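One protein chain omitted, others in place.
For clarity, chains are labelled A, B, C, D and E in written order, and residue numbers in each chain start from 1.
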Amino acid sequence: MKLSARNQIKGKILEVKKGATTAHVRVEIAPGQVITASITNEAVDELGLKSGSAAIVVIKASDVMIGVE
Amino acid sequence: MKLSARNQIKGKILEVKKGATTAHVRVEIAPGQVITASITNEAVDELGLKSGSAAIVVIKASDVMIGVE
Amino acid sequence: MKLSARNQIKGKILEVKKGATTAHVRVEIAPGQVITASITNEAVDELGLKSGSAAIVVIKASDVMIGVE
Amino acid sequence: MKLSARNQIKGKILEVKKGATTAHVRVEIAPGQVITASITNEAVDELGLKSGSAAIVVIKASDVMIGVE
Amino acid sequence: MKLSARNQIKGKILEVKKGATTAHVRVEIAPGQVITASITNEAVDELGLKSGSAAIVVIKASDVMIGVE
Partner (left out) sequence: MKLSARNQIKGKILEVKKGATTAHVRVEIAPGQVITASITNEAVDELGLKSGSAAIVVIKASDVMIGVE
């Protein structure tokens, strides 16, 4: 599937932490740069996500904010 | 301000493209890795965003999906 | 790519309406049931979206609300 | 209340699964087509959501992505 | 319709500014406190939104972040 989401970044899963219904998945997309995703436990099981696996981080452009210091 | 959003990544603005009310801002967060944000024109003006400036990409964890190939 | 998003529904594009930066795409997912997506013009061009094409509507579970009458 | 959200689809609740703070609600919107919502436990209790009840799935257009195969 | 969204705040519309496809609606929810919504032009027309009208701002809890100074 090709997706309309503007942001699709390859990385490696560092950690998968399941909660009661919601899991947090940490993906390293560049040395020292980690993106955290909050997804359903179901999705973790279905995709077989686990530490060390390759993964793609997907983010819709309308969900991205910009900050300046 | 410190923010609850799990994902706050420093980068450099590559391009700011304004539309009628909505602008697209492309930020390079690592060599060759670019994140696109869709924000209001107002925010672009207020923060003075322009190509070449430093910027921080901010994304809430619940807006991040994971894909696998 | 397999995606964590819980909601991936096949349909047929009824209409693509481009704005200055943002396009609205209407997809029929069942007879008389239409879902509208607001995505970037860039994504429309890149995926070659046009009226009559097959498409998959993708929605993260955390973006779905429930109403009752 | 009439709502700006472009997507408001009637269906029937198939399952309500509560977690510690977050619940997953599965709604059938057409034969064999199910949409999953991730909402607060509080909302489940307040609206009295349960399997078999009628419900409306509500999704903002800016939260919908498009995929093509 | 009763809605699962945790945040439903009554206010008065201060301004409606339409773009090519996307409109910005500013709603005063308390003296001096204004919330901006980015919605489709279609929704503005369908709901008859205009400056001075009563309106309810609706926000899903998973779309709210917290900051501290």
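Methods note: a residue touches a chain if its C-beta (ideal position, glycine included) is under 8 Å from a C-beta of that chain, and two chains touch if they have at least 3 such contacts.
Remember, predicted model here, so these are calculated numbers, not experimental data.
Against the chain not displayed here, chain A makes contact via residues 17-24, 36, 38, 62-63, 65-69.
Touching the omitted chain from chain E are residues 3, 5-9, 24-25, 27, 29-30, 33, 35-39, 43, 47-49, 53-69.
For chain B, the residues in touch with the chain missing from this view are 1-6, 37-40, 42-44, 46-47, 49, 56, 58, 60-62.
Definition applied: only the chains that are shown with their structure count from here on.
Interface repeat of B-E: among B-C, A-C or A-B, over half of the contact pairs recur, by residue number, only in B-C. Note on chain placement: the centre of chain A and the centre of chain D lie 23 Å apart, centres being C-alpha means. Centre-to-centre separation of chain C and chain D, using mean CA positions: 17 Å. The geometric centre of chain D is 21 Å away from that of chain E, both derived from CA atoms.
Among the residues of chain D, those in touch with two or more other chains are 3, 5-6, 8, 24, 36-39, 43, 47, 49, 56, 58, 60-63, 65-69. Taken pairwise by the contact criterion, the protein chains fit none of the simple patterns, being neither a path, a ring, a star nor fully connected.
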